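With one protein chain held back, the other chains of the complex are shown just where they sit.
A, B, C and D are the chain letters, set down in written order, and residue numbers restart from 1 in every chain.
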Amino acid sequence: MLLGKVIGNVWATKKEATLDGLRFLLIRPFTLGGDDSSEVVVAADPIGAGIGETVIVAFGRAARHTIGRGQDVGYQVAVVGIVDYLTLENGVPFEL
Amino acid sequence: MLLGKVIGNVWATKKEATLDGLRFLLIRPFTLGGDDSSEVVVAADPIGAGIGETVIVAFGRAARHTIGRGQDVGYQVAVVGIVDYLTLENGVPFEL
Amino acid sequence: MLLGKVIGNVWATKKEATLDGLRFLLIRPFTLGGDDSSEVVVAADPIGAGIGETVIVAFGRAARHTIGRGQDVGYQVAVVGIVDYLTLENGVPFEL
Amino acid sequence: MLLGKVIGNVWATKKEATLDGLRFLLIRPFTLGGDDSSEVVVAADPIGAGIGETVIVAFGRAARHTIGRGQDVGYQVAVVGIVDYLTLENGVPFEL
Partner (left out) sequence: MLLGKVIGNVWATKKEATLDGLRFLLIRPFTLGGDDSSEVVVAADPIGAGIGETVIVAFGRAARHTIGRGQDVGYQVAVVGIVDYLTLENGVPFEL
């Protein structure tokens, strides 16, 4: 899965019917070494992540399962967890 | 899903039969930080997005569902929403 | 799907049985802004694209459907259309 | 599959129910030529890899199979093996 930071909300009026009522977040992938990613992904969020939080994002069947409306839907990326913290080599929590 | 801007239309006469009658758009992924993406994707569009609009693009089963012709088809990328606006950290709508 | 230019043919004698009798093309993804992609993909081609032509390439179930030998096969990328031309913002056909 | 080094653990309290009780690792893809990857992936780990170990990571159905809780789950990336060593052209084990 992807680790990323929530950087915004995506608003769309004209959309596939199965997207109705879902929140869509703009997520910037987490990178190491100081270079910010210039890429973003859009994920449906059933968990309630806020801007600035770090999340785990899943794709495909896992994302559809997480939303809970079956597999015949028009999205395939979803937030599946909100990260509290990371522990790296030294076991010290990493600031997110 | 991918966030991207519609930059063109793709015309193909010789194509897999299940592509007949679909509009195919050329989409440039949205990037942060000023560097334009040099990559493009081709997506079937059942929603009617125009050039210059920002769209949400889904892949795989989600894309096929959105087109509505079943799963035994020759495409796997589709526009699933037209983005009205983004709100970033400050809650202010972001110009697209 | 991917938009790319056919740049070569791939010949393989030792291969998974379901690849027999298929043409495999080497395809360079189309990029914007002057930088040629250094990546390539290999796609099965049931349509008959020639070197120098621009094609739409699909992945996964869509690719297997396009080849028409069922889903229990050893390939998952295929040419699904040959592009005649692109129209960009100004509506003028783009030279391929 | 991906070859990567385990660089941390990911802790999430709020998460999709099927993620409960799984370990999630932060993994940096292995690269050649001296440039470290700045990307990371998050993988469920049923095997018990430790920080600093090199692992094989699988995606999609393979990952869900490896976890062994069926296919209706909210994750799609998993550690499927811990690498002992690599042998390169000269047959000499490569230090990981």
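Here is the rule we go by: a contact is a pair of C-beta atoms (placed from the backbone, for glycine too) under 8 Å apart; a residue touches a chain by one contact, two chains touch by 3 or more.
What you see is a predicted model; the values in this text were computed from it and never measured.
Undergrad: For the chain that's not shown, point to the residue among D:V41, D:A58 or D:V73 touching it.
TA: If we include the chain that is not displayed, D:A58 is the one touching it.
Undergrad: With the missing chain put back, one of C:G21, C:G34, C:G52 or C:G91 would touch it. Which one?
TA: Of the candidates C:G21, C:G34, C:G52 or C:G91, C:G52 is in touch with the missing chain.
Undergrad: Considering the whole complex, not just the chains shown, which residues of chain D touch the missing one?
TA: 1-3, 29-33, 35, 37, 46-48, 56, 58-63, 65-66, 78, 80-89, 94
Undergrad: What does the interface between chain C and the hidden chain look like in terms of residue numbers?
TA: Within chain C, the residues that touch the unshown chain are 7-16, 18-19, 24, 26, 28, 36-43, 51-52, 60-61, 64, 71-77.
Rule of thumb we're sticking to: only the chains that are shown with their structure count from here on.
Undergrad: Quick check: superposing chain A onto chain D on C-alpha atoms, how many degrees is the rotation, to the nearest 5?
TA: The rotation relating chain A to chain D comes to 70 degrees.
Undergrad: Calculate how many whole Å lie between the centre of chain C and the centre of chain D, each centre taken as the average of the chain's C-alpha atoms.
TA: Those two chain centres are 31 Å apart.
Undergrad: Considering every pair of chains, which are in touch?
TA: Every touching chain pair, ordered by label, is A-B, A-D, B-C.
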